[in-house]
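A protein chain is absent from this complex, but the other protein chains hold their places.
Take a look at subunit A:
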Amino acid sequence: MPLSTQSQADIDQYILIASLDNARNLSNILKAISFKDHAIFNATQNGLKVTVEDSKCLQANAFIQADIFQEYTIKEDAVGFQVNLTVLLDCLTIFGASTTPGVCTALRMCYNGYGYPLTLFLEEGGVVTVCKINTQEPEEPIDFDFCSTNVTNKVILQSDSLKEAFSELDMTSEVLQITMSPSHPYFRLSTFGNSGNAHYDYPKDSDMMELFQCTKLQTNRYKISLLKPSTKALALSCKVSVRTDSRGFLSLQYLVRNDDGQICFVEYYCCPDEEVGEE
């Protein structure tokens, strides 16, 4: 069923329609948060926010602004539903994850409202696939209450410099310890594994450091297993902002540039490990 042959009546029923010329612009950014099956979709006039959570300790949000889509129509103030993210990603890449230049999958994503499936029309080279994914009752995402006024320390780094560190992380360590301080060691990532410990120090005047705003020494530990999924977002991103608030909560914001040069954001929140590291 070509996209154009949908009857007007069908289209009228939809409360959300979002179209993309290149489905990769959506699938890539969803991959950056795909570490659990359930994804909570929240659509507003501004765009789409997709949330994935783990163990009530980690939350990842992907923001896809309305203007990323070639068409974005929403008939209500807010539309919320939950789908299986793995299934959605499988559907979005149903024509294969080909990266051949000039060949891309077009997407039209429609939602009829509560109780209806999420319908995807995918087209590549004249072939159309229609996928209907059952939606679930949307859960309320955890409010990490991370607000910028409570931020104690913040650094913005070029992602390349962190990619290396994260790819080399000693996974035998249970935690990743992040130290941020106005004086030495400024910004330090530490692991404590079977073979010993490792510290990665980033000086505040490094070329890789775009912004350095640390007001007081803070050392927090985060479960490395929780942070591991964030490397998917890191891999896609060009810049990352690392913030901690007064409670030691961690916010990682990734600036992701898509195939068309547009900018989207992915954000991870993580609770600190209870055993507070030595200060």
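Here, contacts are C-beta pairs under 8 Å (C-beta built on N, C-alpha and C of every residue); 3 or more make two chains touch, one makes a residue touch a chain; residues count from 1.
We take it that contacts and distances are computed from a predicted model.
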Exercise for review: Have a look at "Methyltransferase type 11 domain-containing protein", "Protein preY, mitochondrial", "Elongation factor 1 alpha-like protein" or "Cell cycle checkpoint control protein" and point out the UniProt protein name belonging to the hidden chain.
Suggested key: "Cell cycle checkpoint control protein"
Exercise for review: Among A:Glu140, A:Asp205 or A:Glu274, single out the residue that touches the unshown chain.
Suggested key: A:Asp205
Revision key, fill the gap. Filtering A:Thr100, A:Thr149 or A:Asn194 for touch with the omitted chain leaves A:Asn194
**Study point:** Where the unshown chain meets subunit A, residue by residue
**Key:** 161, 164-165, 167-168, 170, 193-203, 205-208
